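Note that this is a trimmed complex: some chains were dropped, and none of the rest were shifted.
Per-chain residue numbering starts at 1, and chain names A and B are given in the order in which the chains are listed.
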Amino acid sequence: MKLTKEQSQEIKDQQSQKNQTKRVTALGLESILYDAIPALDHGFVRVVDYMGDDTSIVQSARVSYGKGTKQVSTDSGLIKYLMRHWHSTPFEMCEIKYHVKLPIFIARQWIRHRTANVNEYSARYSILDKEFYLPTAENLAAQSASNRQGRGDVVDGEQAKEVLELLKNDAERTYDNYELMLNERFDGTTIDESKKGLARELARMNLTLNTYTQWYWKTDLLNLMNFLRLRADSHAQYEIRVYADIMLDTVKKWVPITYDAFMDYRVGGTEISAKGKLIIKKLIRGEKVSLEDSGLSKREWNELMEAFDLKSMLI
Amino acid sequence: MKLTKEQSQEIKDQQSQKNQTKRVTALGLESILYDAIPALDHGFVRVVDYMGDDTSIVQSARVSYGKGTKQVSTDSGLIKYLMRHWHSTPFEMCEIKYHVKLPIFIARQWIRHRTANVNEYSARYSILDKEFYLPTAENLAAQSASNRQGRGDVVDGEQAKEVLELLKNDAERTYDNYELMLNERFDGTTIDESKKGLARELARMNLTLNTYTQWYWKTDLLNLMNFLRLRADSHAQYEIRVYADIMLDTVKKWVPITYDAFMDYRVGGTEISAKGKLIIKKLIRGEKVSLEDSGLSKREWNELMEAFDLKSMLI
């Protein structure tokens, strides 16, 4: 990730602010505020604003007149209780705003989370940066035959080189032609004074989906956790997981008590169906269980056994 | 509005905070942060947190790396432009949180604005305060015969006294019986040690709709303006307008440039239908217009004429 001098200076200017406020502040988050944390080859995540901290959750759950805090231990107990019993509204009382730079194909996954506020850089009116995502050789992966949703055998060696070459060449050429159609280079200079330029809103259609875009994205803590639960999960696409992992770390800095409860009850937790519960009960009692009697599909059975490290029960 | 000593102290404690932050601050809003601004006879509005200011709108509209501000004049122009052309997402980048005490029948109107986060004081688990809204004599109003939605001839004199007496007595008696059923007074003391108390979730059903409740209510600036546009309007019920007017003033303190644009384009603005526009064009050209040729209903006609102070054209 490279920032222009001007961009770096703007960030520094923001970070040099020393404003006084009566609002609660989250020291951990203040320490990284405005930082451009690198993601993938050209992307970043920046926390640019926030509202509230752990005590705000407690405060609103109690509808209290003052601060939420009584004692850390009480607060922690309440937050854990709220998380365990799926209380949602107190976690909506904290809000965070990110500035994110990301490839378009990832932006298209991300935007499906609707309960958020977004302002995206407009390729209708502006020229997109000449930056596109190229996976590392290690990350190129062949789609597995058994699971079309993940990545199986690694595409490596000569084939990996070829793929990377194709991606790079196609992105560069389509970008060059984008400039050609605009009759304008990414830095704003005109290419051929004697020619007209195509409308930006049209020319952009020539860009590939790994081109980087950027946006301001603001959401509340509840919806952020919903996002992270899905996108920091091992089944999520690697490229969005990189962003989710960075954001997970910002949650830890912002609301450490909530973070712990989230990791315990959501990220590290497991759901068991009514049928699955019957199996687990039998296993605890030392009784025999079998796929046939379980009412589970083979796939469900294996998911259940894996969740409880029962490797020998896999079918 | 009366606060207990403990509540007043909690508010003072909050206001004495002097935290340092790198976030933008809104000085106007800081000056009234946590204040309990009285509303109706026992209610209040308190701003308890906020995110962003006018520059945040500009910053996100530009998807910039640094602060939004270039110059006040440029910012102002951009904000006016965004407001005029119904751009919505940049205004969602500011967030505010209120603590509000209000009568239940007003809370029921308010909650219909869905794009907000709410934590209400729970009468399922807690005892509601012994406070109910009683209109002033001036505010008692007879429902007008012509317009069942507003208030017409004033119910005054002896009748007003009677109405107020009824409201007061009924609220007090139902509250007394609420305590009786709970076997507990509002201050937590038990009434009759030899008796059981009814579940709070049930006893509350005996309370009248003018009983006060309270909540934390958080929303973004766009949805706040949508709320205020409807609820600070002269057609809104008086009791909710009292709250909306107070909140309108907090918007002025928070984002003064946006406030001006909002007052000009939304609150003070007018919408004209396609048919209405034809009438206005004719009027400008000095041509004759008539209800018959207009395609408007009588009601629409009058609304149009009133909007442009054409009293002599009313039918």
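We adopt the following convention: contacts are C-beta pairs under 8 Å (C-beta built on N, C-alpha and C of every residue); 3 or more make two chains touch, one makes a residue touch a chain.
Source: prediction; values computed, not measured.
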Copy count for the complete homomeric assembly [2 present here]: 4
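Convention: only the chains that are shown with their structure count from here on.
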C-alpha-based rotation, chain A on chain B, 0 to 180 degrees, nearest 5: 180
Length of the line joining the C-alpha centres of chain A and chain B, rounded to whole Å: 36
Interfacial residue positions of chain A with respect to chain B in the complex: 3, 6-7, 9-11, 13-15, 17-25, 30, 33-34, 48-52, 56, 59-61, 63-67, 89-90, 92-93, 95, 97, 99, 117-122, 214-216, 218, 220
